[in-house]
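With one protein chain held back, the other chains of the complex are shown just where they sit.
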Amino acid sequence: MSTRLDHGGRLIDRDRPVTFRFNGKKMPGFAGDTVASALLANDRVMVGRSFKYHRPRGIVAAGPEEPNALLNMGRGPRFEPNQRATTTELFDGLEAESQNHWPSLEYDVGAINQLASRLLPAGFYYKTFIHPRPAWKHVFEPVIRNSAGLGKAPKDGDADRYEHFYWFTDILIVGGGIAGLQAALTAATSGLRVTLIEQTAHWGGRAPVDGAEIDGEWADEWVQGAVQALETMPNVTLRTRLMGAGVYDHGYVLGYERVSDHSPADDQPRHRLWKIRARQVITATGAIERPLSFPGNDLPGVMLASAVRDYAVNFAVSPGQRTVVVTNNDDAYLTALALVDVGQTVPAIVDARPAGGGELAQEVANHGVEVHLGAAIAGVTGRSRVEGVKITAQTGTGTDPTEIACDCVAMSGGWSPVVHLWSHCGGKLTWNAPLAMFQPDPERPPTGADGQGFVTAAGVAAGVPIERAGEGLSNFQTLRSATEAAQSVCVRLGRSVGDAAMPAVREVETAPLAPVWIMPDGADIRLREKMWLDFQNDVKVSDVQLAAQEGFESVEHTKRYTTLGMATDQGKLSNINGLAVLSKALDAEIPQVGTTTFRPPYTPISMAAIAGEARGKTFQPLRRTPMHDWHAANGAHWEPVGHWRRPYCYLHGSETPEQAVAREVRNTRANLGLLDASTLGKIVVKGPDACRFVDMLYTNKMSTLKPGRCRYGLMCSENGFLSDDGVVARIDAQTFLCHTTSGGADRIHAWMEDWLQCEWWDWQVYTANLTEQYAQIAVVGPNARKVLEKLGGSLDVSREALPFMGWAAGRLAGFDARAYRISFSGELSYEISVPAATGAEFWDLLIEAGEEFGAMPYGTEALHVMRAEKGFIMIGDETDGTVIPQDLGLDWAISKKKDDYLGKRAQERSHMTDPERWKLVGLETMDGSVLPDGAYAVGAGTNANGQRNMVGRVTSTYHSPTLDKGIAMGLVLHGSDRMGEVLEFPGTDGKTTRARIVDPVFYDPAGEKQNA
Amino acid sequence: MLILDCPCCGRAADETELEGGGEAHLTRFGPGASDDDFERYLFLRGNPKGVHFERWRHAYGCGKWFLAARCTTTLEVFGTYAAQTTAPPPEIVAAIKARRPNWEAPV
Partner (left out) sequence: MPEARMAWNGAAFDGLAQVRELPVQGMISLRGDLASAPVQNAATEVTGAAMPGPRGVEGAGDSAIAWMSPDELLILLPHGTVQDALARMDAVLAGEHALALDMSDARAVFEVEGPAAREVLAKLCPVDLDPAVFGPGEMRRTRAAQIAVAFWQSGPHAFRLICFRSVAGYLFDLLKGAAHPAARVGVFDPSA
């Protein structure tokens, strides 16, 4: 029987009762409880089932190392699976349910797996589901997927908010136990900025639970005093519920703050991810107790000894009425004392050491507790919870055991320092043989930008220096280590620290630990198959031994083969025990076998915390032009272009997008179209060497352009491939305005600066990205001039004053404007730019003034169709990063006279001059239909794979409303020499479309309209 | 998550303010260059385990390019310096030698 005691409970507030639900059943608890302590107080010992065999699983631990008590928590938009009951603070109204069982926790169909456990050894999946091959897809995988996985996936969007926080500190101390507090007290005297973070809601860690005495008072009192002292220091920041999740390069630490997990209704963000930069990090992360591997150690009721006393002292919960303690070290005697203290029965202590323990053992004996020395547990009785243990000799094979009735087993296999944060960024470990644990090797710390160590372990997390290993893990050792760590870190940061007071600690004399990895030592296979290493993933001693026998000598391979340590707890309890079993099976020393790699995060953190603000409206920046609101209010059907949103078309009434596009094209060609072209890149290039520079950037000779004139230009990468295109306007002798594609402005500006800063740094050129300074509107169609003339102003848009490919500045209806007479549609066209803040007003004016001329806005798709009708290429359609301008018949835009331009050398390579390169042509379907986008043309013969030879592909394809038929452009082998030939384009639907090779200019080849 | 000191504006820049630009100190080969030279310029890159010279742009800061000498295994930074140079300056070479005595500058 697991019960709440009448008195005590360091962390609970008996004046604040709360109610929660577990599997639908209402249960009482207290503020300050964790879900785990509240469940135990309600005699809920079994809380889930294991992954593979669906064995009953109970709460084992009291902290983040818990492998079993993973619950579905919350409901609806606040539902989340796999929450650790041991680290979840209880609140009124909390709802939790157990996982990994069907139909119920108590009666689970999957538990049949355990009957077949001999047939499901390590590597079972790899061995069994290989043949017949098709069965994997149709039989095995669906069945495995159904039964695999812990918890349910949430169905609703997350209702909570999450955020990030950037924090800078000189010294970050992770862990708010006595070591962390002592380190902070010491470091704070240096005047440096000190940040101390603690993952739980409470300061002090284990020491108060273990009854430590510091400076003559109970550790809890000392802790309160230390916190109060630190709170008054302006250079110290203290924070609870903030876990050090990961340590990364150059002092970067991720902190995971559970802001309102314990108070979900208070509107605070749920989690806050701290992105911390620390010059030095001190890890005072304590240690985790190891289980012992004895038969039946996975039965609910078998718990870590430290957890049993955590529940008793912190929460006034006794997980059993009769608790047997089994240990290989002195520490577990504290549990016996704590239980005796609260009036519980400890029928026996099973100590694997023939000589037993030290001072604590004596104290326990004084209470009349029976101690079995050199003893082991040979089995645990009970079906879904502990009913008794069988005691035998540790050196034997487990025969003739004595049975003792009990309902709880408290086990201790020794301690493992929490080295995770030390290891994340490359800190190395060393094996402390006397204490049987890996600990940080201070000679090989993680190193920072200066090549020096930036992480220092302190307290129990540092282990014990080998030369002092005889002293064991002690409170004195912990505080001394913390003091020294803080001092050395301050010195490393160039500060001296005063003589930090090293508190006095009452020391307890201890006897050494005995490394015991399986119990009893001579257990046969029948018993070893019941010794669990990994409770969550069902990995047993026998599985690791089998892996070793099958040749998995590397610890990393064994881990993956057996799944040891691969569950959500990442082996916090199982790794060292598994490693010890493996090393024994391989007949090698533990340090030679090595450990697996520790990777962040320390415990799972929420995906939403990682996303932070990047969700919903702020998932990505959305770029809006000055006219965005008008588009939105007038039926815009949006298209993303980079981060911009541009109208694809404007839907009128019940139009489909196709109908709208056709209308917009026809209207523009017949009357007047208006296009928001503000997204076009606009980059100013100015300086005495501007001519030289633009001649290098563009393939053509841009420097010969006259002020007042515009010219179309191509830019290539150094690999020769076409990268961007656009119209350049010569502003004055030293100034060019380079237009880029909408998506290309930032990239091309960065590209220009790269060449100016890193290659031609002696050239006198300045650039500026003016893209967002101007709203730009294309006024297109036969009535374009009329509407502009109607606006009036000093800007003369007449044919004579502003001929095709000219530009002029002036005023249009009171707006400062520039007009560029360029055309991407083949029509009479002006692109007008005005300051962005006046763009919306200017657009309104044009719409209004254009009404009598049939003005209609058009979107990007009409733009695309019209440019295709005119045979203009589009970056990203006709180009894909492998196409050179020569492929597109753009030789006219490539200067033969220039010695050099970016990409010129590359275009001289044999493959680039190969006459077999596919060339751009127009394609006209024989039946007027639209060619499928990206379709390939097939030719005679087959390739080495027996496929038909490819002779071309479609790069752009549209229905032309102007010509009322399908038109396309494509790259075709010997294309320009094959005018009139008909190609076959097999589609993915089995049908073949036939198209004739034609000139790519379908519309007004003489250019009469644009020149009008 | 590196921090690099931008020598152009003097800020310690978080990696998220920076944009990497690959190997530094490449010699550009243009028209007239041999295929071998051009191949080396355009495609061949060192991938050293250890000291490496690389280009970085303080993209979200001052916008300038700079160069960094860094160890690719430990991420130790030996120094950052102006991009307007064709070889690592002596003080950078000295800083590297001080930390990696056996290191030889690539020819």
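Each chain carries a letter (A and B) given by its place in the written order, and its residues are counted from 1.
Here is the rule we go by: a contact is a pair of C-beta atoms (placed from the backbone, for glycine too) under 8 Å apart; a residue touches a chain by one contact, two chains touch by 3 or more.
Keep in mind it's a predicted model, so treat the numbers as computed, not measured.
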Touching the absent chain in the whole complex: find that residue among A:309, A:559 or A:686. A:686
For the chain that's not shown, point to the residue among A:433, A:491 or A:837 touching it. A:837
Tell me which residue among A:774, A:807, A:901 or A:918 touches the hidden chain in the full complex. A:774
Residue among A:640, A:814, A:928 or A:987 touching the omitted chain: A:814
Can you name the residues of subunit A that touch the chain not displayed here? 161, 163-168, 193, 234, 237, 239, 266-269, 272, 275, 277, 612-614, 617-618, 620-626, 643-644, 684, 686-688, 764, 766, 768, 770-774, 814-815, 834-838, 840-842
By the contact definition given up top, give the residues of subunit B that touch the hidden chain. 8-11, 14, 16-17, 59-64
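Here is the rule we go by: only the chains that are shown with their structure count from here on.
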Could you grab the centroid distance between subunit A and subunit B? Build each centroid from C-alpha atoms only and quote it in angstrom. 28
Subunit A-facing residues of subunit B, complex: 1-3, 14, 19, 21, 28-33, 35, 38, 42, 55, 57, 59, 63-65, 71, 74-77, 83-84, 99
Quick one: in the complex, what on subunit A touches subunit B? 248-252, 277, 426, 447-451, 718-719, 750, 753-754, 757-759, 761, 899-900, 904-906, 908-909
